[in-house]
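In this view, the complex is presented without one of its protein chains, the others remaining in place.
For clarity, chains are labelled A, B, C, D and E in written order, and residue numbers in each chain start from 1.
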Amino acid sequence: MITIRVINPNTTASMTDTIRQAAQAVAGPDTRIVATNPSMGPVSIESHYDEALASVGVLDEVRQGEQEGTDGYVLACFGDPGLHAAQELASGSVVGIAQAAFHAASLLGRSFAIVTTLSRTLGRARDLVLEYGFERQCVAYRACEVPVLGLDSDPDGAYRALLAECESTIKDCDPDVIVLGCAGMAGMCKRLCNTLHRPVIDGVAAGVTLVEGLVRMGVGTAKCGEFAETPAKTITGLLAPFTRE
Amino acid sequence: MITIRVINPNTTASMTDTIRQAAQAVAGPDTRIVATNPSMGPVSIESHYDEALASVGVLDEVRQGEQEGTDGYVLACFGDPGLHAAQELASGSVVGIAQAAFHAASLLGRSFAIVTTLSRTLGRARDLVLEYGFERQCVAYRACEVPVLGLDSDPDGAYRALLAECESTIKDCDPDVIVLGCAGMAGMCKRLCNTLHRPVIDGVAAGVTLVEGLVRMGVGTAKCGEFAETPAKTITGLLAPFTRE
Amino acid sequence: MITIRVINPNTTASMTDTIRQAAQAVAGPDTRIVATNPSMGPVSIESHYDEALASVGVLDEVRQGEQEGTDGYVLACFGDPGLHAAQELASGSVVGIAQAAFHAASLLGRSFAIVTTLSRTLGRARDLVLEYGFERQCVAYRACEVPVLGLDSDPDGAYRALLAECESTIKDCDPDVIVLGCAGMAGMCKRLCNTLHRPVIDGVAAGVTLVEGLVRMGVGTAKCGEFAETPAKTITGLLAPFTRE
Amino acid sequence: MITIRVINPNTTASMTDTIRQAAQAVAGPDTRIVATNPSMGPVSIESHYDEALASVGVLDEVRQGEQEGTDGYVLACFGDPGLHAAQELASGSVVGIAQAAFHAASLLGRSFAIVTTLSRTLGRARDLVLEYGFERQCVAYRACEVPVLGLDSDPDGAYRALLAECESTIKDCDPDVIVLGCAGMAGMCKRLCNTLHRPVIDGVAAGVTLVEGLVRMGVGTAKCGEFAETPAKTITGLLAPFTRE
Amino acid sequence: MITIRVINPNTTASMTDTIRQAAQAVAGPDTRIVATNPSMGPVSIESHYDEALASVGVLDEVRQGEQEGTDGYVLACFGDPGLHAAQELASGSVVGIAQAAFHAASLLGRSFAIVTTLSRTLGRARDLVLEYGFERQCVAYRACEVPVLGLDSDPDGAYRALLAECESTIKDCDPDVIVLGCAGMAGMCKRLCNTLHRPVIDGVAAGVTLVEGLVRMGVGTAKCGEFAETPAKTITGLLAPFTRE
Partner (left out) sequence: MITIRVINPNTTASMTDTIRQAAQAVAGPDTRIVATNPSMGPVSIESHYDEALASVGVLDEVRQGEQEGTDGYVLACFGDPGLHAAQELASGSVVGIAQAAFHAASLLGRSFAIVTTLSRTLGRARDLVLEYGFERQCVAYRACEVPVLGLDSDPDGAYRALLAECESTIKDCDPDVIVLGCAGMAGMCKRLCNTLHRPVIDGVAAGVTLVEGLVRMGVGTAKCGEFAETPAKTITGLLAPFTRE
């Protein structure tokens, strides 16, 4: 039995449910999905500020995951908040959904486009595309201008806006693959894929299959240097619970 | 049931057996591995000449796979011969083992090193690293100077040479991850991993888990442009059997 | 006397004639052009599948060229099929026409645009631009959507489509230079150049002058490593004639 | 009067003193330095985990700075923790000391080397070099393996180790400029510069002069998109004080 | 007292006045600006030819600056003519205004656009963006097609053309920051900034603050290799006055 902890970095439980379903839909028969969200942090992540704060909750969740026994982690926010810190904390592998989606998309064609929620988050997407090395494959950065929680509160309107943006992206840039830029879009992936007649990638599904594969291969994050276990450190003030002894 | 065809692009059956075992060891409980090799082509692939010829057999194998019903393909030679042509022919996804290994390695650390058989094949490895976008992650290109068939005929000597080259690579370059540069090394991966105390990636295993994941996600190669089905074409002379009507 | 073998990688003799004329038009007074095409392979090259198969015929032609005494080779298909393998086989230099055209274009201005036949072949052009290092110079990838054999069967219609695509490329991207993306366009180069008032490059002409220059300089492909002579190897089945002893 | 808030992202007050002195030493006659550190977070920053947590305190400090009236900010930790989030919060400009040091170094020569405390932090340095666009200028990543707090507790030993590492870096790589990889090294900069006979850059000093210059020019962070003011957002649990209304 | 020599590389005195004012407006209270132009060279710089000739006058001015005692130099033409040669001659630091503007712009946002005088000079801007490493940050190269001396002879018309080009650039590309591509535009910077509601950078101001900062930090160009003092050399003919003994 493989246990994968899928962490929704924001604190909105309904979004954690969406993520859980997307994860379970692609997990192998011998894989157990633990979908969860932290008890602290922003209700949605739509700015660099939100993302910096969300990283804290992600670390709390990885700490818990390690105590419960976890083979690998998926960070289910498209900014991959706290990824490198989580890789230090976890004994197995950790994959962010932007990272996962980029890898999956690049296996299916020459080019992909990101279609996300708010345009102000596209800067973070550019940073990640560069850091992970997909700057030649990613040919468009687009936003449907629906806020994250709007995906939940008005799913029909959100779907229409997202579809329209995907269609205009295809018309303008003709990417081989579309990458959805928010975990909250996971439930719309299949329908978009069928409508657009080209692969559409939800990073939650991509992340679960990648982590599952790494676990089957018996490998995890390299622990020989940068990602070696986080050393002991006193943390003060409000964050004192994060002290590592 | 997921069916993955793992194609050994050379014509040496014992190497196909090694590849089959590595593939089966990581396949999910609901995945069937069909390991095979073409009836034509070089007995091993150690030059650009070998690789050009091996592509032909790969295409023959994909054609057969399509007739038999196949969900996805792994091309089990580190030069990924015929990959783009295979992507045209196949209705599902196709992954080469160099490609697969690079993706897996980059999920586990900041840097990886390739350790392969003969140094004359490192040029091809450089071409692939660049094409796939891993030029920042790949920090060393090394060879143990054991020929491909030597992995089979003298496994102990080959293992010692490979281990020595890995150790000297770690000493010189300190990569987070080692990528094995030949499908024939698949059987040595676990042992190397245990000895070297950092992740060692065999592309066959990586390829199987990646293709399995893509099948679970319900996506395959984008068929909207470059990789649309190969059009009809008359092929003449010796290659006439490859005519597409 | 310098002997240059210009290989048309497809099996259509009329296209070989077009290529011969373009080659002879630029050859120096002391250069002999041998234009030829293989006896096997696709009648035109418009997909990754066609290109993989065409490589085989290219190798057969280089083998013959070596027996006859050849100073250098031009591969006259814009996908440069089998280039690296040909470099192993040949004792002199080998240049592909995409490669040649990119080099010539970059000597004449800051930027160039590729205008080719079918858009599905532009992926290959992108791979070559990247591999050869011209990604900053190449600012547009365009197709007139005339199939390769249509250049021959309806030259007037093809010229009009090609001219229209060149003009729209200049309007959209203002490249300093146009690179023609198919050897079959060689006969239209001069007329386009005169009409468009900027340099238009036919790779066949560029390839012949580059190879001629390398021969005059007394240099050929480096034979010290990756491109050293192809080693002996048993090739089986349909491809057995390609065995090297 | 220009007011620059120099934020030490860790919670060690003696290090804030070192930073204050370095800042004041280069500030113009009409510039007031406010050196400070947050009330929460790690006592030193030597891992991705420390850095994620330190970002929270940085945001608290910027919030305070905005209330007090601040023209610009310097983030005085070489990982530039929370930089983009701080740019959203602040009305003026914000510069990280890694960023500042890279800019200053690249004005003084063709190449620079980073010499930092612990080698496990070099991955973060690589991420920043790439993100900011200095990958061609930065030719070496080195560590003297002195922990951050060791700079304070044993300054003589630390200086000797740092000097030795600088000297060996110059011998191995001959960089035009040395960049010090920790704010805690600020007090050693002048002495190293005099000893090594090439420019040595302390990012604190570089950051102060850059921010001062931007203030004199009358410009701050672009507020038209990605870095527009952080929108209102409910933050829950332990981090509730960071809610923005 | 810090002395900065701001060299206008063309020979038009009214433009030197514009540059002097822009420099003085941002200089610190303890900084003295010496604005000057050479006695030889083109009256404006709008081609590679002009720029090659302008470099000579720049070197003459640096030579004079060294005799008079100068802490640092700003080269106030957007092609940064003679920068590397000036770095050899000067004992302190030398900054070109294109270089300075790129550095300042990249501190204020993710992207910038260059808006210059004549489009034929944009090739030089591309060369500098690449050389300095800002190819990811610079997202647009635009020209208002006003000649350099037209900025002086018809300032109102020039301002309107420049504003229109900035507005259309923002509409097309949405850069975070605008970089003005000519020292002669310095006087229009503040007004554009106020009108466009995003940072507009004049390289003269940026250059002065950067050089001032480097002087405050006590560092200058690395003198250990490429930029070591220009060696003695006989210069013949018309240029004999430039002989170095």
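Assume a contact is a pair of C-beta atoms (placed from the backbone, for glycine too) under 8 Å apart; a residue touches a chain by one contact, two chains touch by 3 or more.
Predicted model only: the values in this text are computed from it and were never measured.
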Touched by the hidden chain, restricted to displayed chains: B, C, D, E
Candidate in contact with the missing chain, chosen from C:70, C:137 or C:169: C:137
Touching the absent chain when the full complex is considered, from E:36, E:55, E:137 or E:209: E:55
Residues of subunit C in contact with the chain not shown: 26-30, 93, 95, 99, 103-104, 106-110, 132-137, 174, 176-177, 190, 193, 197-202, 205-206, 209-210, 212-214, 216-227
Subunit B, residues in touch with the chain not shown (by the definition above): 123, 126, 130
Subunit D, residues in touch with the chain not shown (by the definition above): 110, 136
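The rule we apply is simple: only the chains that are shown with their structure count from here on.
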Most central chain, Cα average position: A
Between subunit B and subunit D, centroid-to-centroid distance (C-alpha), Å: 44
Chain centre separation in whole Å, for subunit E relative to subunit D (CA means): 28
Where subunit C touches two or more other chains at once, by residue number: 123, 130
Touch-based graph of the chains, sorted into line, ring, star, complete or other: other
Inter-chain touch pairs (all): A-B, A-C, A-D, A-E, B-C, B-D, C-E, D-E
